[in-house]
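So the structure is just underneath, and the comments pick up after that.
A single protein chain has been omitted; all remaining protein chains appear in their positions.
Order of writing sets the chain letters: A and B. Residues in each chain are counted from 1.
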Amino acid sequence: MSDDTHTGPVLAADGTPLKKKLAQALFVSRARAFALVAPLLLFIVISFMVPIISLMIQGVKNDTFSRNMPLTTAVLADWDTTTPPDESMYAALVGDLIQARKDKTIGQVATRVNRELSGTRSMFTKTARKAAKLSPPYAAALQDIDEDWGDMAVWQAMKVASLKYSPAFYAAALDMEYKADGSFERLPERDRIYVYLFIKTILIAATVTLATLVLGYPVAWLLASLPARQSNLLMILVLLPFWTSLLVRTTAWIAMLQAHGVLNNLFVWIGLTDDDHRFSLIYNMTGTIIAMTHILLPFMILPLYSVMKGIPPSYLRAAKSLGATNWTAFWRVYFPGTIPGIGAGGLLVFILAIGYYITPALVGGQDGQMISNFIAYHMQKSLNWSLAAALGGILLMIVLIFYWLYDKIVGIDNMKMG
Amino acid sequence: MAKLPPYTTTGQKIWHYTFRFLTGLVFLFLITPILIIIPLSFNHEPYFTFTSGMLHLDPEAYSLRWYRDIFANGMVNPDATGAEWWSDMWNNAQWIRATKNSFIIGFWATLLATGFGTLAAIGLSRSEMPFKGAIMSLLISPMIVPLVVTAAGMFYFYSNDFNPFVEGKQALAGSKLGVILAHAALGTPFVIITVTSTLVGFDKSLTRASANMGAGPLRTFFKVQMPLILPGVISGGLFAFITSFDEVVAVLFLAGPEDKTIPRQMWSGIREQISPTILAVATILVAISIVLLATLEMLRRRSERLRGLSPS
Partner (left out) sequence: MKLKNVLFSATALLAVGTVAATAGTLTVVSWGGAYTKSQVEAYHKPWMEKTGNTIVSEDYNGGLAEIKAQVEAGNVSWDVVDVELSDAVRGCDEGLLEEIDKSILPPAPDGTPAEEDFIPGALQDCAVANIVWSTIFAVDSSKTHGVDSIDDFFNTTDFPGKRGMRKGPKANLEMALMADGVPADQVYDVLNTPEGVDRAFAKLDTIKDDIVWWEAGAQPPQLLADGEVTMTTAYNGRIFNAAVAENKPFEVIWDGQIMDFDLWVIPKGAPNKDLALDFIAFSTDTQRLADQASWISYGPARKSSGALVGLYSDGKTEMGPHMPTAEANLKNALVNDFEFWADNADQLNERFNAWLAK
């Protein structure tokens, strides 16, 4: 932003160049606007952005091994991963095991290595218990306790675990293995799970989006075309679920769908099925999709409604009076006008659906679980926080892509509530 | 329902009624689950379904036992009477404790979210605001980022040993403060959205007129701007409150055992001890949402009237 000096400057009343004066005024009003936003910005950055970023870092950082096994970590750093480990490496390992046993950190270390090579956990705890009594040569002594200490795979797993920063967890989140020599390898078929889960999550979200569109479109249309008095009344039926607690609605669906729930009892009563063959509507993917469709339906109806409200009904009448059939009038005139609403509602529902956790956890049973449930599982049960962070990072990436699309197509300023 | 014009063909009539019928089904889908829990919560039996007695409207089949259970749960001596019962209920009943927590957390989270959010919305709706788009998308993002990711990040960040910034200090995780901060962050997008949308219709010449007549910026704000955006602020605040009131993932990750909220209590109820007590609580919550909905509708109409728009 350089000043243009070729033409003579226009001066303000007090003699300063007008341009400068204007710029000053603009700067002040900009600063004033920014000052209003700053407290919230600061708050969101500190209490929201930084935690998420620190979680993402956790996905590539793990110092459990390097912190608790310093000697071994040092020798592993120089190891080329292919020559058999020598006596000095065994000695370092024994030294660390004795210390880790004393510090009661051996459990953490064993768990960390076990994540790289399943089945090694008890090897570490068992050996650590006896480590203090061992005497050189340590290579033989260790292999006496467990012959797997001579196995290269164990040492390679330790090498990967000893890296403070590594892509191992992001690799694991994509069903790949990060090898000690720095290469990646796809896991064998039976161990692959997360890519499948990501795809399943996207499919569930897409199904729910489609279902809300199919159910929501006619409702929004009806609401938009009825006289205000009637549509306001019907709107309550959309807004009440919207304002009702998520947990309440999930509970309601359990009452509706379970084997001896309201719907199944109704089906038996009208003879659709008999007492021994009730439908499995809940604690599986069907339950997840039904409950999520119900919960997210208002998020589709409301944007559709506000777009449809803006299409003058005279368009349809004009099309018909020009000879279009009902279908043509709808498809060629009305529908194109509602596409922005479909985009807004669809993306919003999809973005919300893809991160769903509570509903699948409560009504999803086995096959109705989504990726969020596994993130929570690794945060709270398996305590593999780095893997949870990596899975969360990938999920966040997918969501952000759609958020960006939403911003491009709909514009965040156009988001409306209720 | 509007009368069909006389020239409608039979086909159109069929279509018209089919369409009405189908949308009727969708409305049924929307509302039935919420209404069905109300009678079920008066079930005398510990089931989630209608017993034959209930279907025959036998008064014996209905009872208030699950509503009594809301209070009895966690009380030291639910059979006591008088003042002792009341103090026991107030201090020990699990659901009462959860209700208190929900309101405390909701109150502070709403206060933070509404305060910060309203200021930011005013700033954001000024045309001079720099980096408007980027900042807006950042500030709205708490609504978009999957809750599990947010909650996991906060859990991790608010825990002592992993937070590089507050080494050695008291952890925020496992406390109400952590939950309040999380809920405040989750609530701000709603405040921003509702307040900016009231500001969209705001006539700038009003502030200039006020300044012209000698009012300072503060006076202008409180006397001119505030009354006009107040409905937006209140409904944004209501959204923020209901977000906090309904939120359970952050509570699962961040709250300590004494900080359980109503949804958190429902969550363990559904997962662990499925009793119709949950339905009784749910019924009360539905009643609360009806009240909230009515309030919001009133605010919306008031806002439109103030801004001179015709009510739709």
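Following the convention adopted for this analysis, contacts are C-beta pairs under 8 Å (C-beta built on N, C-alpha and C of every residue); 3 or more make two chains touch, one makes a residue touch a chain.
Because the structure is a prediction, the values reported are computed rather than measured.
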{"item": "Sole contact to the chain not displayed, among B:133, B:217 or B:256", "value": "B:256"}
{"item": "Residue of A:16, A:88 or A:122 in touch with the missing chain, whole complex considered", "value": "A:122"}
{"item": "Touch criterion as defined above, residue of A:104, A:133 or A:229 at the omitted chain", "value": "A:104"}
{"item": "Residue, one of A:45, A:140, A:214 or A:259, that touches the chain absent here", "value": "A:259"}
{"item": "For chain A, the residues touching the chain missing from this view", "value": "103-108, 111, 114, 118-119, 121-122, 125-126, 190-191, 193, 197, 258-260, 283, 365-366, 379-383"}
{"item": "Residue ranges of chain B at the interface with the undisplayed chain", "value": "46-48, 74, 76, 90-92, 100, 103-104, 107-108, 155-156, 159-162, 170-171, 173-177, 256-258, 268, 271-274"}
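The definition used in the following text is that only the chains that are shown with their structure count from here on.
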{"item": "Distance between chain centroids, defined by C-alpha means - chain A, chain B (Å)", "value": "23"}
{"item": "Complex contact set, residues of chain B against chain A", "value": "1-2, 12, 15, 19-20, 22-23, 26-27, 29-34, 36-37, 40, 47-50, 112, 116-117, 119-120, 122-124, 126, 128-130, 133, 135-142, 144-150, 152-158, 162-165, 181-182, 184-185, 188, 190, 193-194, 196-197, 235, 239, 242, 245-246, 248-249, 252-253, 263, 266-267, 270-271, 274, 278-279, 282, 285-286, 289-290, 292-293, 296, 300, 311-312"}
{"item": "Chain B-facing residues of chain A, complex", "value": "26, 29-30, 32-37, 39-41, 43-44, 47-55, 58, 215-216, 218-219, 222, 226-228, 230, 234, 236-241, 243-256, 258, 260-262, 265, 294, 297-298, 309, 326, 351, 354-358, 361-362, 372, 375-376, 379-380, 385, 388-389, 392, 395-396, 399, 403, 407, 412-413, 415-418"}
